[in-house]
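Only a part of the assembly is drawn; its chains keep their places, and the rest are absent.
Each chain carries a letter (A and B) given by its place in the written order, and its residues are counted from 1.
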């Protein structure tokens, strides 16, 4: 019977195993929705109570699941210290900590944030064959393009540094509030080079605008280069996958 | 004669068939333009009347066309339940429903919205050889990259979830209006990660800005990764198409 239980908990090839997985995936999503609903201010009392009961039920079920996974694991310690084992633990721990240490609730340290870790449990859903193939493809592409991506990332950071220093030089006098220091100018640099452009800060001096002009001409690469790296690495990874078949 | 009629209605290889197609394509576009013009507020009375007459004429012609298509179809029921058959029906149905049930007009249920379905009828225009080849290429690329696109989409949704929860954590106190709950923070997350950046909501606290900084560094992938997936899948699909020749 333990073998059957093991196959239900750990595999998704049997109907019962798939149902087990689907049930806990639905539970994770329910838990995420409940977390989101809790953030709404001035919720009516009954809703808050309902959410509390839901949280207790969810944590109970997660605890049972965690126990089961430990129970059926061939090498228990190895599972407990694995990526998924740790996530499963962190997903339920905050609840028990808050029970044991009620004093923590008032310290501003928001343990509820840790519940977001449950999100990572969703990755288990990708164990299905077709997705694990796609994950391997991404992993292979990442391996191929690792050095290039790091190089791009460092160059982008340098560009951000220069952009912030440059715009601070041109705008700090005209807009001492928005571009008060290199750090506040960095905010502008990020928002501009990622082309988000909220419009909360923008250059108004002639020098600042000319600087932005040239920065943006270069900055198009901020989006074009990673696209290109990923496209060519994925193409290469796909070709390797075809060959190995 | 029925064979001739059939070839005119269903095919676009003869001159008459092509004219038939062009006429109804022009009619669809006219119908879409008329829908757009109707939304202009305070239209003069004669224009409204003209639009009403145009709508009656368009629906009449669409009804005739629908009848013809049913009439010439070898397997009538199959056509009626096919994608194009259903679209053709939905494109004219609202008009007749509004006639039969005038009470509906006042219920706020805007049947006119359904007229937009006519847009989908334009897809018939892509039956031409060169476009159907391009559609097959897109379909093949989509088939190749399906799992990767789903994976990206789910990861993007997770990122949106985390982004909304994170910015809510940092900004809800400083801007209780704009970031009142996870749901209103999600609006910011979407507008920011797609790099639209309207500027109606943006972080103002130091914590929120640092969080956005790191989010955007990761978020460049939101645009770069799908580009890369599509580019490599299209490249692969094109190569397969060349080989099969």
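As a working rule, contacts are C-beta pairs under 8 Å (C-beta built on N, C-alpha and C of every residue); 3 or more make two chains touch, one makes a residue touch a chain.
Being a predicted model, the structure only gives us computed values, none of them experimental.
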item	value
Overall number of sequence copies in the complex as this file defines it, 2 displayed	4
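Operating definition for what follows: only the chains that are shown with their structure count from here on.
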item	value
Relative orientation of copies chain A and chain B, as a Cα rotation angle in degrees, nearest 5	90
Interchain centroid distance [CA atoms averaged], chain A/chain B, Å	30
In the complex, chain B residues that touch chain A	147-148, 150-151, 154, 158, 161-162, 164-165, 168-169, 172, 176, 180-183, 185, 192, 195-199, 202, 209, 212-213, 216-217, 219-221, 223-225, 227-229, 231-232, 235-236
Residues of chain A touching chain B in the complex	32, 35-37, 39-41, 110, 113, 116, 119, 122, 126, 130-131, 133-135, 137-138, 153, 156, 186-187, 190-191, 194-200, 222-223, 226-235, 238
